[in-house]
Structure formats: structure tokens, C-alpha cells
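Mind looking over this structure? Questions follow.
Heads up, one of the protein chains got dropped from this complex, but the rest are sitting where they should.
Labels run A and B following the written order; every chain starts at residue 1.
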Amino acid sequence: MVFLGGQVLPGNVGRAILGPFADQRAVDALNHSLGVDRPLLVQYGTWIWNFLHGDMGTSYIFRAPVAPFVIDALGNSLKLALIAFVLVVPIGILGGVIAALNLNRPLDRIISLGGLSVTVLPEFVTGIILILIFGVWLRWLPIAAAWPKGAGFFTQIYYLILPSLPLFLVLFGYIARMARSGMIEALDSDYTRTAVLKGLPWRTVIWRHVLRNALLPTITVIATQTGYLIGGLVVIETLFRYQGIGSLIFTAARGKDFPMLEAGILTIGIVYAVATLVADFLYSVLNPRIRLGAEQ
Amino acid sequence: MTDPRQATNALELKDLSVAYRVGRRDRAVLRNLNLTIKAGEAYGLVGESGCGKSTVALSVVRYLPRNGSITGGSIALDGKDVMKLDAEALRRARADSVSMVYQDPGKALNPSLRIGRQLTEIFELAGTTGQAAEDKALAMLNRVRISDPASVMQRYPHQLSGGMQQRVAIAMALANDPSMLILDEPTTGLDATVEAEVLDLIGQLRRELSASILFISHNLAVVSNMCDRVGVLYAGMLVEEGSTKDVFNDPRHPYTVALLRCLPRGGQRKDQGRLDTIPGFLPGIGATIVGCAFAERCALATERCRAEPPPLYELGDGRLSRCHYHDKAQSLPRATPAEIPAVAPKRAPPVLQVEGLNKTYASHGRPLRAVKDVSVSLRPGETLGLVGESGSGKTTFARLLLGLVPPDEGGSIELDGKKLAPRLASRSEDQVKAVQIVFQNPDSALNRSHSIRHILSRALKRLGGLSGKALDTRLEELVRSVRLTDRHLAVKPRQLSGGLKQRVAIARAFAGDPRIVVCDEPTSALDVSVQAAILNLLADLQSKQDVSYIFISHDLGVVRYLSDKIAVLYLGRIMEFGPSEAVFSGPHHPYTEALLSAVPKLDRSESARIRLDGEIPSAANPPTGCVFHTRCPRKIGAICETQEPELSEAEPGHTIRCHIPFAELARLQKPKTMEPA
Partner (left out) sequence: MSATDSPPLPAVPDAVAQRSPWGEVLHTLLRSPTFLTGLGILLFWVICALLGEHFVPYDPLDADIINTLAPPSADHWFGTDQLGRDVFSRVIVGSRDILTVAPLATILATIAGTALGLVIGYFRGIVDDIVSRVLEAFMAIPVVIIALLAIVALGTSKITVIVVIGLSFAPIIARTVRSAVLAERELDYVAAAKLRHEGALHTMFVEILPNVIPPILVETTVRLGYAIFAVATLSFMGFGIQPPSPDWGLSISSNYGMIGGGFWWTVLFDALAIASLVIGVNLVADGVHGAFND
């Protein structure tokens, strides 16, 4: 497992994520006649090397090193994403579990169809609707995410509730759906039948026998959702005028500020790889088949 | 232990009706089923797939699938009405008095909990915790004859073999000392020698424990060995009941009579006549039944049978039969004539000559010798039976012949004296059509998107080289030769029953007039009545076309029926090879002896039991010396562990791979005669 992880993940980040953009970069580099004379691979290598040492290049627009911008933006984005994530993982799983336990009853229909509906809506659509409801009509929450300078932790969270909601909704249906189908499979399994026929109380059956097996696949799915989450950040940060990595990439792309753009995307790649690694690790810890697979 | 339940019946089903809801309609699965199991009794319930056997079990423990419901009648466990229990009382009944073991133990155990935990939780339920529960769990594993139970406690289910998993499942079922134990096909899917061990274990435990047993199986022989009384289920109704001995020796319902005739028994062979079959099909789930459910398939049926549903007639001695003419049941005429055209034996040169065939796979970086040094030869019109348990390499051998996987360098396969290329792509068209296969599972073998006409036409075009009118004529012939009709041509495989699909698969294999057809467990997914028809068909086709079969099966009775020669494989090696009669009647290799002994027999005529200990070793890590020495009951000493015996000729054409001299084997095995089912 570790071997496999070692094979796949670095491939993800280094070669493959940057692979498609390396060409892109060559074109850009040509356009800006920066380092055209050097072979692509060397350029690429030096760039990675510098990146890993904290030198992400110089912004064309700001005429200043990219690194501080990227690090600031990443910090902001992580705050936003984390709020959405912390809310959505337990609530999404809970929703899926409740739906599965009430299979084909009204509660299941509401959660499943409701989840499906909110998941498929573009973030800016839910964002606009939420702004209208909570920001414009009810005036409960601020409609821009930028908090006043020097705001405390709770004020920051207060400002971030509205922006994190569309992200929450997109992920909610997805996670709930996975959790639900995992639960249904586990509930229908022979080992659950064994546990019930042992005469174990229903709560024990669910907690000890069903949940763990049911939620294993959901863990992996949550990690792959990091990608979508980042895509959502681009939109949400633009909509709410928030200085995050998404709006940084967006601005850089508009202004053709390539060093900034590349740095932003590589950062995203690293975040994604870390998330996948964590999920793989969690999965193998929780799944004895993988953990002990080699013994037999 | 004083037990008040001695007086009451362990299980009593009264007029039990169960239906499954499919497409907004309730379809009856069990129809007014009455069944009583006395305290301490072992009751066997037999029937073909779809007759409702498992539904009985699931109703008793109130664990029907979501769309199933009990539509009438009552279920009493120890005199208590199960259907009146509230959730808590039902839970307590499951915890205290009823347990269940089912097929596929790999799925029945929780994959993410250690074996120990899954056992101790049962004792915790009864109030024993901590070390005491652990001790009880250990004792339980000891009881099901698991060696090294302490280490098994620490393992996860996927780290155990199928036989071990089923032992654990049995231990779990017995942990609460139930008064009622339900075994639903507990050994189906296990290897023959492992199945024999598990059955022995159940038999021993029965004597040690007080539990009553409901044993559900499609295998008549297994039930006959395990049970005191037996009930035959047909279309959700009990059609016959009585003591095991009576029902199997003196059946009183035409269905039971016919079912018993479908089995190749007492060493019956293809040249001694056809097997009988049961025409028609089981009534579908939810079918409306007027009169006797079996009337449509019964040659004895009269107008009365079609109009008036027969009651369960009491025949005395606790015997029941749901047939108006139970006294005439055994005069049921055969559905298939027994006589077959005599075939004069020919002395043609071999059609197939395999020399020193090897196949090595890489498994986790280590070589896995799936087939090692296999040599066989086969004449036209002959059948070579391949026998062996999982990992024996019989399927790999078949794939090597077909060219689906290339063998290692060195060996050779000759067809009609001409060498066959190792890879299918380099074989000539004639060679390709000469070696075909009938797969085990027709659902996998037939493309579900194509109509039967498309499937067979394509085969005739590619293998028969036909087109246009000639193809149509030949198609009609081919369809008729496997006893299908034009009506079957327009449909897709999914719309046909399992037996019909297998006929299509056979027709496809015969499209190019093959020389050799590999039959890879062609009947193991089918019910016995359908199996008999397929075996007859294969035998008929062979007698007419001079085709040779490589017949792979785990069912020794079936192999014996069709085969002229037998090769017994173990871990990729041929342990014994020879004429069918010589191999079966012995003297034989100790492994063959054990395999034969493992077959449950209908008439309980077991004179001696050879049981193998331990697990089948992995082919990736075979034992040194003779690969069988780890399990061999006749091991003679160190030589078995260090030196691999040669395959040496015992009699003309009969070779055995054993250090024990043939005469000595003959002496050791002499006292008993062994006949497979």
C-alpha cells in the first residue's frame, strides 16, 4: 500500500499535474521571451527546485516575488475551505446514514433528492440565492467575505459563513449520497445479517458492524472532492471578493501573470496530493484487508 | 440440565405463506407450509433453486429481504410464536435460542473485526466480559477443531481459508448454545475434502450438543448423511416428508422419484444408458397454481391432478406425500429413454497428445507453478475427466490447450499429430475451430447484448466458414441438435433459463465440428434435473460426432458418468492418470482415495472414511518432496518430504505418483469397496 502510494501520488503531483501545464508554460515562456534558450526540462527542473526552496518566481504584474501573495492567499482559502469541510463532512455523513436507515421512506426521499438538487447547482447560483436571502432581504450576514482589518477569530468566521455555504451545499449531496449507498450495501450484507442474528442490539449492530464498513469508501471520496472544492473556491472567492488562492489564479489568468498562475496551480496540486495521501493513509489504517493484505 | 423444552417441538411452521413484492405485486414463495422439527432432531429440507428453501430459514429468524413478507400462518420456536414477538423479545430469541449458518462464510464474517472480537461479543451479550469471554471464545474455537485458536482469534476473516471461515461461523452459531440451529447450504462452494471435514464436524457437534437442526441443501446426498428426517420442497410446498432412509430409498412422490433418477449413481456410465430428466420448468415465483404444482411435469398426471390440489396424504410411519397417486409414484415412466445406440470402440490414433506441459505465473514476485509437467493423451470420441480441488490447475490446463494462455517453453501439444502453436493467434483456422469450450457459467459465456441467432450465426460464420443459405440450413440443424427450437433464436440469453442457455453455449462450441471440446464445470451452476439433460446431450453429441471431451468437474459422480479416462490433479501435478474404471475402482493414489471418500453418498454406504487434515497448500509455495505429504493419510516417512515421486505405471495405461508401491497400495486399500455417489 505504501509502495503503491509512493508510486501513484508523486506521479500525481509532480509529473502529471504539472505535465499538462509544462507545455502551456513553454508557450508562455516563449511569448515573454524568458529563458527560451534553455531546454524545457531544465527550465522545469529549476523551477520546481526553486519552488521547493520557497522561490516561486516574480510576478509580471506586481513586479514582486510571487511567494508572499500565494502564501497569504492559501491561508485565506484554507480558512474558507476548512469551515466548509468541518461542517460538511459530519453533516453529509449523518445525512447519508439517516437516509439509509430510513430507506425509501419520506425522510430518505427528502435527503436524497434535496442533496442531489443542491449538489448539482453551480456555486455562484447558490451563492447568489443565499446572498439575496441572508444578505439582502434578511440582512443577517455580510455579503462580502473581506472582514475589517484586525478582526478577531469569531468575526472572521462570521464573515465566512455565507461564502462557505455554497461549498457546503455542493459537497453535502455528494458525501451524503456516498454515505447512503455505502450504508445500504453494508446493511444488506451477510455480516450485518450475522450480527443481527447473534441477537446484538440494533445500536451495536450499527455502530460496531455497519458504520465502519459502510463509511470506508466515503473517506476516499471525500479526499477526491478536494479538487472540486478548489474549483469552487475560484468562483466563490470571485463572487464574495475574497483574497484566496482561487481569486489569485483567476486574476493571474486574466492578467496573463504566468509565474503567479503556475505557482498558484502547483500549490493546489500539492494540497490535493496531501489530501489524497491523508485519505489513503486513513483508509489503510481503517481497512484491515489492506493493512494486513500481504500476510496471507 | 433440565430442559422444559424437551416436551415441545423445536420448530413448528403452520400454514406458513411468504410472498416477495416484485413490481407492485405480491408473489407467493411459500404456500401454506407445514413443518415440524422435534427437539434434538436433524431435519433436512431439499429442493431445487427457487423452491423457497432459504426463505424458510429467513422466515424463522424473521430476516426476510425488504420486499418479503409473511402473508399467513405461524412460526413457533420452542412453542413461542415468533411472529408475535416485539423487537426486544425477537432480539432475545436470536441471542438465546436460534442460530444460523449460511453459504459463503467469507461474506458472513465482518471484514474489519478480528475473529476474537466477533466471538466475544456473543458472550458479552450473555453477561460474560473481559478475559472470561476470551476464554470462552477460545474454547469455542477448540470445539470446532481449529488448531492454534489463539492466533486465529487475532486474525481478520480474509486471513483464513474458506473452510476455516466456515468453522468460525459455526463456532459463532453455537456460542449461545442454541436450541435450534439452521444450516443453509453450509458447505456449498467449499472444496470436496474441506466439505467432508465440515460435514464431519457438524455430525460430531450434533452428538455433543442438544440443538435441533434444520439443514437446507440442494444436495440430496449431503442431507441424507446429516439428517433423521427430510422434507422435499417444490414450488414453496412440501411435497414429501419422511425418515431420510424411507424418502430416498422408497420415494412416494413423482418429483422425488424423478429427482433421484437424475443423479448418476452407483458408478453409472454414459454407455450404460441415459440419465432420466424432468421435463419442463419449476413454476415461477408467484405463479398461480391450480391442482398439483408438479402436474405439468409429471407423466402420471391425470385430469384430477390438474384440477384438484392434492393434500398431504399421511402414509403412516410419519410419511407424507402430496400426490393423489402416491402409491404409484415409483411407476413414473422415464422422461428420457435410457437406451442409447451402441458405439463400437475404435482404436484410432490419439487426437490429442500433451507432453510435459508447464505453466508458471508470477505471484508477488514468486513463481507459481499452476501446471507442472502434465502429459496426457486422448483418442477421438473419448472423454478425459479432470478432477481436483481449487488450485489444482485444471482450469489453467484447459486454457493452455485452448491457447488462451501460452504455456512455458518446452512442453508440446499435438492435435492429430500436428503441433499446436502455444498462442491462439498463431494457430491456423482449422486448429482454432477444432478445440472449443463450454464454459461453466452461460451468463458469462454468452454475450447478453446479442440474440441467440446472432451468437450462433457468428460462430457458424467464423468457425464453420458458412454464409447465406448454407449457414441458415446449418443453423437450423445445430439448433435442433441441442434440442432448441426456432422460437429460441430471436431472444437474448437473459430471456432463457440456465439450462437453455447452456444448450446455446454447447451449440456454439459445436458450430465448427470440433475435434475436442473442453467442458469446464458445465453443469455446476445448474439444478440436478437440468444437469442430467445437459449430460445426456453431451453424451449424445459425442456418440454421434466422435468428438473428444476434456471434462472438468468437482462432482465425481458426473465425471465418472462421462469419462473414459481420468486425470487427478493436485497443485498443478497429475497425481494419477488412467482409464476411468481403473482410477475409480482402485487401487488408487491416496489423494484419489481421499477425494472419493469425501463424496457424500445417498445410501450412507460408507465403509471407511479417509479424511484429510489441514489446508490445501498454496501453489505459490508448494510443500517439498511429494506435494501431497502435508495432508497424506498414508505418508510413509521422510522420503515423502524430501523427494518428489515419479509418475510410474501401475498397470498398463494407469499411472500413479506415489512412493508407495502399487501392490502395497492395493493391499492397504483392499478391505473396502468404494463407489462414488
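We adopt the following convention: a contact is a pair of C-beta atoms (placed from the backbone, for glycine too) under 8 Å apart; a residue touches a chain by one contact, two chains touch by 3 or more.
It should be emphasised that the depicted structure is a prediction, and the values quoted were computed from it without experimental measurement.
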item	value
Given A:110, A:132 or A:285, the one touching the chain that is not displayed	A:132
Selected residue (touches chain absent from view) among B:446, B:525 or B:626	B:446
Hidden partner chain, touching residue among B:133, B:175, B:437 or B:583	B:437
Contacting the left-out chain in the complete assembly, out of B:243, B:481, B:524 or B:618	B:481
Residue numbers in chain A that touch the chain omitted from display	8, 11-12, 15-17, 19-21, 24, 27, 113, 116-117, 120-125, 128-129, 131-132, 135-137, 143, 224, 227-228, 230-232, 234-235, 238-239, 249-250, 253-254, 256, 261, 265, 268-269, 272, 276
Residue numbers in chain B that touch the chain omitted from display	279-281, 335-337, 340-341, 402, 404, 424-425, 429, 432, 435-437, 439, 441, 444-450, 458-459, 462-463, 477, 480-481, 483-485, 487-488, 491-492, 494-497, 499-500, 503, 508, 533, 540, 544-545
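FYI, only the chains that are shown with their structure count from here on.
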item	value
Distance between chain centroids, defined by C-alpha means - chain A, chain B (Å)	50
Residue ranges of chain A in contact with chain B within the complex	103, 189-191, 193-202, 204, 208-209, 212-213, 216, 286-289, 292-296
Chain A contact footprint on chain B (complex, rising order)	61, 63, 66, 87, 91-96, 98-100, 102, 104, 107-113, 121-122, 125, 156, 158-159, 169, 172, 176, 364
